[in-house]
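For reference, the structure discussed in these notes is given below.
One protein chain is absent from this view; the other protein chains keep their places.
Our next item is subunit A:
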């Protein structure tokens, strides 16, 4: 049986990890490669690197980082942040990324999803969607959640699937940073409406929250950052707890 995935997310700026990392056994807390190796050894199923830098050197720095991660890490990883063209994706995949995550660029030019899926295959195209519930309706937001749109989350998600995305990374902005749990109702709707895997993001605070995302939210994978970086939750403990709760995981 296919197991549910646990995915730590690392924020990257100019090739270094930024914010929220507190691994006392690390020689250098800013080195994404070292951090990635530790996560791979501790039972993470995949990793996501989210590039938040905005320099001109960005593409080269990121490709370099991807190559260094691919050299050392024996689990799959996804790279996201500012990817907007076939050339961007090509260079990341050639350097060893398994998947790329696109967000605002897909929304602005939806045909990019079709082009990328046709060229590289659906399996390596993740579309990230940030959404916020406003007056009862889930609306897509862009630029890291800063810019609201009037597009409905579920409609956009369906379109993303039809255009050939291989999976969806859904971040609830209402939940993100609260540590009060994932947006399970919206997740369950997405997971039932769509035939591609859904990654839950935003709101992880306790191990119970992960159980809820998988059982109530029907998510296929759950992504979190700070609870892992600050060792509030150890991945091995989390997976044992999930298994006790009847959630199939790789242990």
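Note that in this section contacts are C-beta pairs under 8 Å (C-beta built on N, C-alpha and C of every residue); 3 or more make two chains touch, one makes a residue touch a chain; residues count from 1.
One rule holds in what follows: contacts and distances are computed from a predicted model.
Colleague: Using the UniProt record as the reference, specify the protein name of the hidden chain from among "Lipoprotein", "Branched-chain amino acid ABC transporter permease", "Dihydrothymine dehydrogenase" or "Imidazole glycerol phosphate synthase subunit HisH".
Modeller: Options "Lipoprotein", "Branched-chain amino acid ABC transporter permease", "Dihydrothymine dehydrogenase" or "Imidazole glycerol phosphate synthase subunit HisH" narrow down to "Imidazole glycerol phosphate synthase subunit HisH" for the missing chain.
Colleague: For the full complex, which residue in A:14, A:34, A:98 or A:159 touches the chain that was left out?
Modeller: Candidates A:14, A:34, A:98 or A:159; residue touching the omitted chain: A:98.
Colleague: Pick out the residues on subunit A that sit against the missing chain.
Modeller: Per the touch rule, subunit A residues meeting the hidden chain are 1-5, 40, 45, 67, 70-72, 74-76, 93-98, 118, 120-124, 166-167, 194-197, 220-221, 250.
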